[in-house]
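Input: a single structure, listed below in structure tokens.
A single protein chain has been omitted; all remaining protein chains appear in their positions.
Residue numbering begins at 1 within each chain, and the chains themselves are lettered A, B and C in the order written.
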Amino acid sequence: MWGRTDLLDESDEMVKHRTGEEKNKLKNSEGITFEENREGAVLVTSIEVNEEGEKKLGKKKGKYITLTDLTVSPDQEDSFKALEKIFIEKLREMHHDLNLSKDSKILIIGLGNATITPDAIGPKAIEYLQSSSLTESAERVKVVMYAPGVTGQTGFETSDFVEAISKAYKPDLIIVLDALAARNSERLCKTIQLTNTGIHPGSGVGNQRKEISEEVYGVPVTAIGIPMVVDGPVLYADAMEQVIHYIASKVEEKGRPSSALAVTPMVSNKKPSIDKSVLQPIFGEWVTWSTEEKRKLFEEVFVGKNPSLFVTPKETDAWVEHYAYILSNGIESWITTR
Amino acid sequence: MWGRTDLLDESDEMVKHRTGEEKNKLKNSEGITFEENREGAVLVTSIEVNEEGEKKLGKKKGKYITLTDLTVSPDQEDSFKALEKIFIEKLREMHHDLNLSKDSKILIIGLGNATITPDAIGPKAIEYLQSSSLTESAERVKVVMYAPGVTGQTGFETSDFVEAISKAYKPDLIIVLDALAARNSERLCKTIQLTNTGIHPGSGVGNQRKEISEEVYGVPVTAIGIPMVVDGPVLYADAMEQVIHYIASKVEEKGRPSSALAVTPMVSNKKPSIDKSVLQPIFGEWVTWSTEEKRKLFEEVFVGKNPSLFVTPKETDAWVEHYAYILSNGIESWITTR
Amino acid sequence: MWGRTDLLDESDEMVKHRTGEEKNKLKNSEGITFEENREGAVLVTSIEVNEEGEKKLGKKKGKYITLTDLTVSPDQEDSFKALEKIFIEKLREMHHDLNLSKDSKILIIGLGNATITPDAIGPKAIEYLQSSSLTESAERVKVVMYAPGVTGQTGFETSDFVEAISKAYKPDLIIVLDALAARNSERLCKTIQLTNTGIHPGSGVGNQRKEISEEVYGVPVTAIGIPMVVDGPVLYADAMEQVIHYIASKVEEKGRPSSALAVTPMVSNKKPSIDKSVLQPIFGEWVTWSTEEKRKLFEEVFVGKNPSLFVTPKETDAWVEHYAYILSNGIESWITTR
Partner (left out) sequence: MWGRTDLLDESDEMVKHRTGEEKNKLKNSEGITFEENREGAVLVTSIEVNEEGEKKLGKKKGKYITLTDLTVSPDQEDSFKALEKIFIEKLREMHHDLNLSKDSKILIIGLGNATITPDAIGPKAIEYLQSSSLTESAERVKVVMYAPGVTGQTGFETSDFVEAISKAYKPDLIIVLDALAARNSERLCKTIQLTNTGIHPGSGVGNQRKEISEEVYGVPVTAIGIPMVVDGPVLYADAMEQVIHYIASKVEEKGRPSSALAVTPMVSNKKPSIDKSVLQPIFGEWVTWSTEEKRKLFEEVFVGKNPSLFVTPKETDAWVEHYAYILSNGIESWITTR
């Protein structure tokens, strides 16, 4: 569970500190194509790394697409409808070059542990697909679907399972659905990630399983994931950042009392630059560390501790239902109209 | 679903009309060993057919064990405990000749559709096994467990699934758990059946799938099943028999009014012989037909009709929970102490 | 569970043997209004009994509406959509005279045992309503919803529960949702029944609970039910009828071999009249009995026996989901637009 797609998007260190202009220059200079579009409330980031990029950046060659809607919530059917629509478009885009026909065989695998709510997106999506029109239509015979459960339940490596079925069924494409561990609490349950670079089941919690990828099976693999949990250190570092910015805005406010807007804590997109000399007496040297450095300290402190705690949205059950539903609906729709 | 083990027991046409003495003679004359014991409320029937028996009887060579407790019910924990205990003994007996060691690998497959209650015994038992000590103990790595779902859900033949995993895992034994269609409404939910002759998934409803058996995979296969549904014709023929016996006992009662006990309808084990000449005016020629012949007429009438109706106990959900639990517990116990 | 609305529709003895012309005459002569319309595949039967009718017929005064679509099935979303649409209209019609305003308070009760699949329609519908817009919209405070479970679970009479909540909340209307025991296997899962004459929880299995009705609470009560199970005697008598008609059509066919169509067993709407003299040798006097008389014999034979067996469609789980969904959706839609 908590698979980890080797994701590249605008939050990645590679690109996040660059201005729009710089981002556009990435392509020629570094073997990477970066594109960012807003469709309604959804921010679509498409990154493509070529062989040159892979060598230079150490990021796996392939396509990386993220759909993010920070406004989405379980009680807003409309946002989910919009997200689903764009998801279908991106499924089409992602698989365009494969030239799949009506006769192409697709193997869909829902990873994750159905008995742990935030990890149940994969199994749930398969459950929905198994009661969808896919199991009745003519295309039926060309789609095979399983939610194998996790290695700890079945006693069999998940990647070995996929390999065994793949050998027997000989699909033209493998689609893998999974819940992800987020590296950023803001993205939690707000993002759908697609990549054709494969997946490392369970890599999120440190247990290295064999990867599920085209390199391993000789069949194209599309990994689709939703960030469903954050682990402690990521969250604590985020929380500290917010405390520091809050104090900073208070201090700034005092200095320039006219600027009433500065009081608003955490304007998430444009954080004010912080006058660290003012904050240092309160928070010490720490204030000068980057979020990343703080996260690493928390990780050092918490390594091997509270391993069983994680952070998840209050309405996890509802989020899981919604995402399992749009993954299932989107895939059904794409497959029946491909 | 509704798999069908090629079951042989005392209800079988082969043996049921014979007296105890005749049963004992079966062995020498016909290549069949028949044994019947009562352990508490549980009737244990063990039949073994050898090669000679297979040729003569047309029944597959192998062992057939049935445990029947007609008094068991979901609110009697004690009966289930007793049944579980004998089930464990029979698991041991059934596998004695395989000489399984601690290192022997076992593949356990729960057949059936988890979304149809009476068919969910297999998947439920796997769910229980997956949260049992088997997944934590040292023996762990030697057991692999899946509930693949039915072909109509996954798009992949269940027997092909078992074959694919079997090829990859190379087990020393395959155990298959399934809900069965009963040929006799009295046995419904009252019987556990074990056989080493394999299973034909879905054969109960006429869709011929490839069988799961040692012949096919080259690995010993033990099929364990619980009769969970009866189909209409079986039930209607049973019901007609009961009506006829009821009327017969009424008629007899009038003739010999002293015999008050005869009124009790359906004394299921010792049915009185019926004076058909008296009943014929009421039920016509029909009264002279065997239950089997009546069932065949019902089948002829209902073929292709009400295909979606079946008969199941009112507390199906509770029965399923209980049997999934004792299958899981029994198997766990047998595996950890083998 | 298996509540029983005192249903009156065209299958009722009161009306079923009458011709269309006779039905139309019922009104004036007997204090009963009968209306039958077909909307697409849905047959809508509306019956109204007035005080005179109640005295003459012994049927409770009030409205009885049934929606029947014999073609509906769990994999046809469209049929369910159509049924839902008509259901909403009938909710409106049924409650028209109550003049409910936006401020009227509605208490919705889902009866039944959530742990017995075919009895779970009421609890499931409440579950859906509890995650519907009703719990968020402004109308919210005017709707209260509970699935209390059955007396055997809670230890408290269900009707006492409804009374307690009714006293505390003081609703203007009580809606009761329940699974029903059908008196006719053909209607199983094909019918929605509405009545304002109240409900007798559990009356279907003989345990007389206090009724939930306007007479008892002083608040209008609308009972909405779906026939989900048939009990044995009803089914056996139906089955015998079909066998007899099948043989009759075979016999007739022999006589007039040109009429090939007559072979088709069970043309359910227009059954051929049976030449009983021909069938009597085969089935005896029995053939002359009415279905009702046969059912009564089966009841006499089976009273107190196999109490735990019932007949339900194979896809019960799917039917329950679908009906719970359209009840929930229909009620939500009616309430938010009333």
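Operating definition for what follows: contacts are C-beta pairs under 8 Å (C-beta built on N, C-alpha and C of every residue); 3 or more make two chains touch, one makes a residue touch a chain.
Quick caveat, the model's predicted, so the values are computed rather than measured.
Between the chain not shown and the residues C:Ser104, C:Thr135 or C:Gln280, the one that touches is C:Thr135.
Note on the undisplayed chain: of the listed residues A:Gly58, A:Gly218 or A:Pro281, the one touching it is A:Pro281.
When the full complex is taken into account, the listed residue touching the unshown chain is C:Gly149, out of C:Gly31, C:Gly53, C:Gly149 or C:Gly198.
Residues 115-117, 185, 188, 232, 235-236, 239-240, 242-243, 246, 265-266, 279-287, 297-298, 300-302, 305-318 are the ones on chain A that touch the missing chain.
Where chain C meets the chain that is not shown, the touching residues are 115, 127, 130-131, 134-135, 140-146, 148-149, 152-156, 160-161, 163-165, 167-169.
The definition used in the following text is that only the chains that are shown with their structure count from here on.
Taken over every residue number at the interface, the positions common to chain A and chain B amount to over half, indicating a same-residue contact. Rotation angle, chain B onto chain C, C-alpha superposition: 180 degrees, expressed as a multiple of 5. Work out the mean CA point of chain B and of chain C, and you get 35 Å between them. Across the assembly, chain A contributes 131 as residues in contact with two or more other chains.
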